[in-house]
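Notes to accompany the following structure.
Only one protein chain is missing from this complex, and each of the others stays in its spot.
Then we have chain A:
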Amino acid sequence: MINIKNLTFGYSPKKTMFRNLNLSLPAGNIYGLLGKNGAGKSSLLRLMGGMLYPIAGTVEVAGHTPRKREPAFLQEMYFIPEEIYLPTVSLNRYIDTMGPFYPKFNESQFRKYLTEFDVPADQKLTAMSYGQKKKVIISFGLATNTRVLIMDEPTNGLDIPSKSQFRKVVASALASDRLMLISTHQVRDLDNLIDGVIIIDESEILMNHSLTDISDRLMFNTLSQVTESDRVLYAEPSLRGYSVIQENREQEDSRVDLERLFNAVVTNREGIKNLFH
């Protein structure tokens, strides 16, 4: 659904941000794009959305070239930016104005999501708090039923109960021909929700694998002490000794801890990379 080949991009021609970057994402999954602040997450998403243009290489999304911003592409792509904007109109007016741009927009679905998020239906958009506005945009984006839905830090500004509502709503909206891509630095918000992990660091994609692949190859374990023979790729001190990531030689099923995975991938680049080749 998303194919990026040999992408080179930079905000100025002299200082490139991405060089020969490749990324291929099939539909039917919820991907988590993880990276530190300034790693290039938002730039990558905006290249997919057609808001930024590559210097070289190709970006293909749902069979289209985002840069061209063709209507056929725009009606299959919904992009929720980190900083959101809502016009000063009523909810109905918003639906009437924005809905027609998306042929598969479903109003009753939209209202169902708003109810799920506890957003009062009769409230004016202007009278809403930032968190409520964010919920309106997320609900709208999900209800457009576009083939591609990109969310940049969607859980920023959401209060504690909303994060659980967010996971429910997103889980319910996944379809086999749909791709959702969520960037975040709050990995706990996406725990169990994503099934594909993309890790970007210093403008490089260090990992793009399904959670199933990751747990096939890596074992998340707790050890009282770390020895050579344990084949430990990453260890951090914890209450019961060390929380570690080991090579999964015995094909044991363990739970992928996203935070630990991220730290391991960023600090032991080579060790992890070699295992996935």
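One rule holds in what follows: contacts are C-beta pairs under 8 Å (C-beta built on N, C-alpha and C of every residue); 3 or more make two chains touch, one makes a residue touch a chain; residues count from 1.
Convention: contacts and distances are computed from a predicted model.
When the unshown chain is looked up in UniProt, the name that turns up among "Aspartyl/glutamyl-tRNA(Asn/Gln) amidotransferase subunit B", "Permease IIC component", "GntR family transcriptional regulator" or "Carbohydrate ABC transporter membrane protein 1 (CUT1 family)" is "GntR family transcriptional regulator".
The residue from A:6, A:97, A:192 or A:274 that touches the chain not shown here is A:192. Across A:2, A:17 or A:30, the single residue that touches the chain missing here is A:30. Interface note: of A:167, A:185, A:217 or A:231, the residue touching the hidden chain in the full complex is A:167. Across A:78, A:102, A:140 or A:220, the residue that sits in touch with the chain not pictured is A:220. With the whole complex as reference, residues 28-30, 164, 167-168, 171-172, 174, 192-195, 211-212, 215, 220-222, 253-255, 257 of chain A touch the missing chain.
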